[in-house]
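Could you have a look at this structure, given as structure tokens, before my questions?
The other protein chains are all here in position, but one chain of the complex has been omitted.
Chain IDs A and B follow the sequence of writing; residue 1 opens each chain.
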Amino acid sequence: MLSTLYALLFYTASVLMVVGLALKIRKYARTPAPLKIPTTPAPTTRGGVVLRMAREVVFFESLFKSNKWIWLFGYLFHVGLLLVLLRHFRYFTNPVWWWVELIQPFGVYASFAMVAGLAGLWARRFLVERIRYISSPSDHLMLALLLAIGLSGMTMKFAAQTDIVAVKVFFLGLMRFQINELPMHLPLLVHLGLVAILMIIFPISKLLHVPGLFFSPSRNQVDNSRDKRHLAPWAAELEK
Amino acid sequence: MVPLDDDSKKNDVRGPTGHPLEIPRLACGAMADLESYHAKPAHNEPLGFPGELIDDWKEVAIAKIGELASKNRAFQVYLDACVKCGACTDKCHYFLGTGDPKNMPVARQDLLRSVYRRYYTFAGKNFPWLVGARDLTREVLDEWYNYYHQCSQCRRCSVFCPYGIDTAEISMAAREILDTVGQGQKYCNEIIAKVKDVGNNLGLNPKALRATLEDLEEDLEEETGISVRLPLDEKGADILLITPSADFFAEPHIEGLLGYAKVFHAAGVSWTISSYASEAANFGMFIGSYENMREVSLRIRKAAQDLGVKRIVFGECGHAWRVAYSFLNTLAGPFDFLDQNYPIPQHILEFTHAEIEKGTLNFDKSRNDEYRMTYHDSCNVARGSRMGDKPGGQFEIPRAVLKAVCNNYFDMDRDTIKESTVCCGGGGGLLTDELMDLRTKGASPRMKALQQVTEDHGVTHMAAICAICKTQFSKVMPKFGYEMDSVLSVHQLVSNAIILDGQQTADDTSEAEE
Partner (left out) sequence: MSYDVNGTSVEHDEEGYITNLADWTEDLANVIAKAEEVDMNEEHWEVVNFLRSYYEEYQIAPAVRVLIKAVKKTMGPEKGNNKYMYELFPYGPAKQACKIAGLPKPTGCV
């Protein structure tokens, strides 16, 4: 019964996340940027922009310039999350890909980094006056949600172990549209439930910073306005 | 002491001046009542906006948010992408100067984002309390007016945002929404209307412009003993100079204009000013109006075509150079009728720098020995444009020119120059007397950085390449212990040092200039 419910939940969450993100990305892609507004100094070539964007995505370059504490906590969280996510491929692949095996030990400890980063970011929301001022309930809840996902996951790894073989059977089944039995284990049910919630709210929350970064004109535009005329379709209409 | 705050160090005020970027305690509502004068119908209507607040302002404003989000990717993405990380919270000079939390970039954006969420997002429509969404009310509209006219659109926050969110884009959009419902700002809109009518911000008509230029030619001849021209409306000249009208009117701007004239003279090029396009400034940018910005830009295109010039060179003006460098090709291009061997448009500093490299200019640097100089990077030049071929040329070229004409040059604190430069406090349409309190407070980070180099290196003067910066500093510097003429045009220093062929080089020349 609960297995069916969770199966449906994950199908729904996946569809909402994928379709929601696709719609948002389509919207960003189709909305024209009428003017050249890269924050300068900016690269003068497409390749340079790819590098600039890579530095933002891989190193959080601008955040590093801005504030070392936010950078440290944010980086710990994001890198931790990335490794943890990659490690989770083991529940969706059979046999497990070699590189997933390779990062397995790092992935486990990355959860500590992830949780520590989240805790630091959350602490700042209480302790730094300026950030307390700009925080909405949703900003706290988002951190609570991510923290609860991390902690429930760690509980299963380090405290009350769950039957991960059964979990894997469940998810491999979902990928073939079969509903197998999910272990009735509280930390697991909490963990999966919260992950589904995160997937559902992804396209309608500030998690849109993920696709948003790639569409940010101040970062993704080439500084070549004198050499190449840039004209938005609606602006071209004005010239007729 | 607040733990986990790396900046707490900066809260320890050291000495009487303190760190330029010292973070204040929050002073909620400190600037809430500062309201710049509203535009009259006579200012709004020529720009295509309703004269006064329209009856259905609420519906129109909400619809305008949607329209702008569909026409401007930056606006759409920036409304969605912010995670409230706080990286920008201590980056705005107006926040640093006033402590008002609504002058923190993210909080300024949220004034509009909260309304966007309420009407355009699932979460804001259904759970407004959760995501800080709010209804658009008259109070909110008034709050927009006051706080979006406390942003100089300097883009400093955008440098430090992990997603490049640019508060300037939000502030421009907010002003366009306000204009659309008849809540324009007097300072900007009166000026744009004047450009459309007379050709410049000042309202300087061709007759007065000609008289001013002739007067300046007399001064130049008196100073140098040779004829240095300031041509007006001369067809067939090679170069059209587009410079802020403040260069025809105010101090130290005019000294810069004399510098351009001397450089053109020494370089042996023919040039002209246009009475039709006698303005580099384009306040259409400040109010976020593509259409108005385009209309003002097209005057430059028309002037260039009518006069048959081959090149366009821009004088010292910060936001004008952003519009010129980044937008002119878009707004008024293509400039296929100009000489493609030169940048279109070109900055006067690029021109002067190239002449220095070629060795065509003669300088006696000692003529600037009375000054110990530093340089203020203007925000729009620093973060919204470029000079030369390489990224960062906008920082290197002005410094190279300054060092070519002055013996004593020192940079200010590295966190307050180049891409991290702090705004003068008067940009973005805020250079109006009723905002003097904000302008003074917003200038304090720059002034503290200046005080540091005064203490450390005995710096006496600061050079700038923006009409707004020059006026702003000459007004606020006396409040920080400097004479009002402690701000100089870069080309004023060029003018002081340059020695033209055949020029009388009596020792008293430089004194006579003072």
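What we mean here is this: contacts are C-beta pairs under 8 Å (C-beta built on N, C-alpha and C of every residue); 3 or more make two chains touch, one makes a residue touch a chain.
Note that this is a predicted model, so its numbers are computed, not measured.
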{"item": "Contact list for the unshown chain, restricted to visible chains", "value": "B"}
{"item": "Sole residue of B:A123, B:L178 or B:L204 that reaches the chain not shown, by the stated touch rule", "value": "B:L204"}
{"item": "Residue, one of B:I287, B:L338, B:I468 or B:V494, that touches the chain absent here", "value": "B:I468"}
{"item": "Contact with the hidden chain (one of B:L47, B:I65 or B:I254)", "value": "B:I254"}
{"item": "Interface with the undisplayed chain - residues on chain B", "value": "37, 187, 190-191, 194, 200-205, 207-208, 211-212, 215-216, 219, 244-246, 248-251, 253-254, 281, 317, 431, 433-434, 467-468, 470-471, 484-485"}
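One rule holds for everything that comes next: only the chains that are shown with their structure count from here on.
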{"item": "Residues of chain B touching chain A in the complex", "value": "2-7, 23, 25-26, 69-74, 76-78, 80-91, 101, 104, 106-107, 110, 121-123, 129-132, 155, 158-166, 169, 290-291, 294, 325-327, 329-330, 333-334, 343-345, 382-386, 389-392, 394-395, 419"}
{"item": "Chain B-facing residues of chain A, complex", "value": "24, 27-28, 31-37, 39-44, 56, 60, 62-63, 65-70, 74, 120-121, 123-124, 127-131, 133-139, 141, 201, 204-206, 208-209, 212-213, 215-219, 223, 225-226, 228-232, 234-235, 238"}
